[in-house]
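Notes follow the structure.
Excluded from the complex is one protein chain; the other protein chains are retained at their positions.
The letters A, B and C name the chains in turn, as written, and every chain counts its residues from 1.
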Amino acid sequence: MIPVAQAAQPLSFWQAEPGSTRMWLLILAAVVVGFLVVAALLRAPTRARPVIVSTVTFLGGLYFVLHFLWPTAQDYSPDEVPRNAVEGFSFWLQGTLPSVTAFAQSLGAMLLGIGIYSLLSIHLGRLLKRQKDWFFSLVFTLSMAAMILFGYWDWISRLTPEGARAAAETPSVFPHFAKDLLFGGLFINMDAVMFSIIAFFIFSAAYRAFRIRSVESTILLGTALIVMLGLMGGVVVSQDSLLNSIAQPGESVIVDSLRLPTIRSWIQDNLQSPSIRAMEFGLAIGGLAMALRLWLSIEKGVSH
Amino acid sequence: MAEQTDAPKKSIGEILQSANRTFLYLILFLVVSASLVVTQLRKVEVPTRPEPYTIEAYKILRNVPEGGVVIVDTGFTNSSRGENGGQMEALLRILMRSGAKFAVLSWVEPQCIEIARGFIRRINEERRAAGEPEYREWYDYLILGFFPDGPTMLQTVHQNVREAWKTRQATDPTTGEKRSVFESPVLDRVQRIEDVYAYVTLSASGTMPTIVARIGKQVKVISMITGVMFPEQLNYFKSGQLKGLVNGLSGCVELEWLMEKGIDAQGVVGGNAPGRPVAAAFPGAKNFDRGMAYYLALHSALTLLILAVAVGNVGMWLTNRSRKR
Amino acid sequence: MQYYDTGFLQVLFVLLLMAFILFNIQRARGGKQLFIRRIPGLSAIDEAIGRSTEMGRPVLMVPGLSGLDPVGIQAVKIFGYITRTAARFATPIRLLLANAPLYSVATEMIRDVYQTEGVPERFDPQSVRFVTDRQFAFAAGVAGLIYRERVAAAFLMGDWYAESLIVAESANAVGAIQVAASTITTQTPFLIAACDYVMIGDEFYAASAYLSREPVLVGSLVGQDWAKLAIASVIVLFSLFGSVEKRFVQQTAEWVQEPGKAGEYRPIPARMKNNDELTPLRFFFPRKPGPIDPPRQKRETAPTGGDS
Partner (left out) sequence: MNLEHPTYVFIKMTAGVLATVGLYSVLYRETKLYRFFEHMFLGLAAGWSLTAIWTDTLKDQWWGQMVGKIDEQTGAMKEPAVWPWAFVVPMAFMAYLIFSRKHNWISRIPLGLLIGLGAGQTFLNWFNLYGPQMADSVKTIIPTTFSSLTVPPPVNGQPDPNVYLSQAINNLIFVATLLCVLSYFIFCTEFKSRFLKGMSTAGRLVLMVGFGAIFGSTVMTRFALFIDRMYFVWIEWLWRSVLHLS
């Protein structure tokens, strides 16, 4: 529960009373000002364009670079007063982090429409012009419309606070079932089907590609075989009992090191781990370099 | 897709090397279906030998002190139910039988929460049928719900767990009121994340590093993962960032096996050395379930794969030999 | 990043890696000729496009599930080089994406390629498509397109997860030449099994430098090599130092830190050091400082959320 005292606290310039006229006016003003800025940008000279884009990119990155470089105040707590300017700035950085991540997510989320536009332009175009496969575009459009319709209907009638209150009295059954059938019955199942179909493809790819042609493919095949056998409990246990007839566990180092899980974990510990790790280090540095080039806008073709 | 098979007649070697895709798919389909039906009819129990990382996970989960809190971070949907589903069932059984309290959250997808609810309901039904007390929401477990921005939530958990989940509420059945989750018997003693006994993540994707990077030093993190993610995560177990690891379907069977056999005072799985066991078994309870139901089919599918590769190689060898002549 | 104890060394280390990269970019810009070794998969690009042109079938490019991050942009950049060749021969392309922001960037970059090649009319906006952001719906869509359009060449590069094999085997079934590179190491073996050429690990990042020979990229690649050497040296030197320390130096004091107090060393009888007590590891695991002194004051009223 939020203490009542907080409601009486004065609001800063950036805040407003929820639902008040002032809030809606300020929101409207912000949108208008934003669009005026866009209108001004439309007139930006060609030369200035890359500069604007690089500056924005740089500032975006700078926020996290400051997080990275600025000494972090120990035990940050929003209800304490920083002791000095260094701590004060760190407090600001830590306090704004949730807003900045939420901003990036909201902005990214709003761009989904661009993708949906691309999809619809293809399918509606095909549908209206009755091109080849127009029927399937119809299937696409209808399933999408149905999912949106029942998705929101169900959400509004059941999952929003107002809806939940209404649903407590008269449960709205239809949208709930329709959404669950589309989402839980079809969509989730289709997801699972496509995921499981990989088993077939692994089977055919392995059959076709795993031939003992070169040293490399032999090594790959051999290791895969050992690991697969080691995953089969039945094989492991029978090999164990076979080896136990030669020497009990702990009696002979040589016999013990022939056991499948031992070989498997030795390979994984001493060869797989470091080799994958080294590869990851390479990728990590590649990513770091790319991030650096993007941040400073020295990667050609991205910001200009 | 079907390959043209007229033209000059193929040698045996070439035939062995060029089996039709559709034919391969059909065999796999038949073999797996048959194994499942056989398991269902005969209740086959294929033996296994638990790995050290599964044993560590079991030790921690089996020894949650009475009333200790475990966070269950579920990140799987029905598409990886084959591996994560069995792990979830085993996890819930161990926690409920050890009397641990747990809180479920997700930051992968909202439906993960619904799926987890389904699993809790199923295990509860099973407990009711066995005459054991049911696990009650609010008193014994909590659903914290979905967090859209996991990394930030975890970062806040690292600093202040009460701040991170402060908006989350649950219904108190005694009054029917919505109250803060921190007033429930599950979380009321949790002031900091260090007060949580363990943090278990079930996932089909690489969410674990995000968790470990933020709270791995404060709480024991156990990862239950699909076989795909395993080699990558093994590094984290070896570097001590993960305290336990369960590897896909085989890990799930190992957990079921450990629940059946236990670890004795000497640390031997299934042994019966005198003294207090390192992690006891649950004798007589339903320990084998989904993991074991799939295990025979896994064996036959893997054997089929190995056979197919062998056939291809024999074919290549025969062809090469006839060419050399 | 916290600076207490040795924590600042971590910041310095990352800054050092960044400095290596920037220094070499500067060096390459200054006209220094730098060498790059051959990357096998990349020589196949022209061959694959040539085949597509002959057969009159499209070239497929997919960055997997990459988002608007360094990986996704790198993938689209490589696709830009492929598109340049395709644009010259008027070979149709299909670039399919699973992320809307990356789709926007890719549309811009591909349009640019056609413009710089002087054939803007050959750019078909529908050749760059957003499919869906759901992993397996994406796989189903891409596989369907592969079968229907019978692509002759497929370039799969970027963050490829489980869907890699669905796409790669479908492309194999229609007889396409495939060049792949996944930054997700767990997928590389499947791509090796299903594709004709596979770039391993950060060959993916080296690809654009290799293809374009732009000084910035080549310089950056040299810097990346230096950074890898730095990591290797840290591991080797620390291993040697730690081994010698473990063998010959004994632990005579133990670090104790009680909650709410500053930590301190307390003397103990000499014993062999545990692995986590070796000096080099302090670089990775700095110690926490004691409580804040003097303590901070409380604010008079609780703040109402952060500024935005």
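Quick note on the criterion: a residue touches a chain if its C-beta (ideal position, glycine included) is under 8 Å from a C-beta of that chain, and two chains touch if they have at least 3 such contacts.
All values derive from a computational prediction rather than experimental measurement.
Although it is not drawn, the missing chain touches A, B, C when the whole complex is taken into account.
Only one of A:144, A:167, A:243 or A:258 touches the absent chain when the whole complex is considered: A:144. Touch with the chain that is not drawn comes from one residue among A:16, A:124, A:212 or A:258, which is A:16. Residue A:60 is the one among A:60, A:88 or A:125 that touches the chain missing from this view. Annotation for chain C: contacts to the undisplayed chain at residues 1, 10-11, 13-14, 18, 34-37, 39, 68-70, 73, 101, 104-105, 107-108, 111, 131-134, 137-138, 140-141, 143-144, 147-148, 170, 185-186, 188-190, 192-193, 200-203, 206, 209, 218, 221-222, 224-225, 228-229, 231-232, 234-236, 238-240, 242-244, 246-247, 271-275, 278, 280-281, 283-285, 304-305, 307-308. Contacts to the hidden chain, counted on chain B, fall at residues 1-2, 21-22, 25, 28-29, 32-33, 36-37, 40, 79-83, 85, 110, 146, 148-149, 209, 213, 226-228, 230-231, 235-236, 238-241, 247-250, 293-294, 297-298, 301-302, 305.
Rule of thumb we're sticking to: only the chains that are shown with their structure count from here on.
We define each chain's centre as the mean of its Cα atoms; on that basis chain A and chain C are separated by 15 Å. Centroids of chain B and chain C (each the mean of its C-alpha atoms) stand 29 Å apart.
Shared contact sites, meaning residues of chain C that touch two or more other chains, fall at 136, 162, 185. Multi-chain contact residues of chain A (touching two or more other chains) are listed as 77, 98, 191, 194-195, 202, 204, 206, 208, 210, 276.
Taken in their complex, chain B has these residues touching chain A: 19, 21, 24-25, 28-29, 46-49, 51, 77-82, 111, 148-149, 151-152, 155-156, 159-160, 180, 227, 231-232, 234-235, 238, 250, 253-254, 295, 298-299, 301-306, 308-309, 311-313, 316.
The touching residues of chain C, counted against chain A in their complex, run 1-4, 11, 14, 17-18, 21-22, 25, 68, 70-71, 73-74, 77, 80, 97, 99-101, 103-105, 109, 112, 125-126, 128-137, 139-140, 162-163, 165-166, 168-169, 172, 183, 185, 189-190, 192-194, 200-202, 204-206, 214, 216, 220-221, 223-224, 227-228, 231, 289, 291-292, 294, 296-299, 301-308.
Those residues of chain C that touch chain B in the complex are listed here as 136, 161-162, 173, 185-186.
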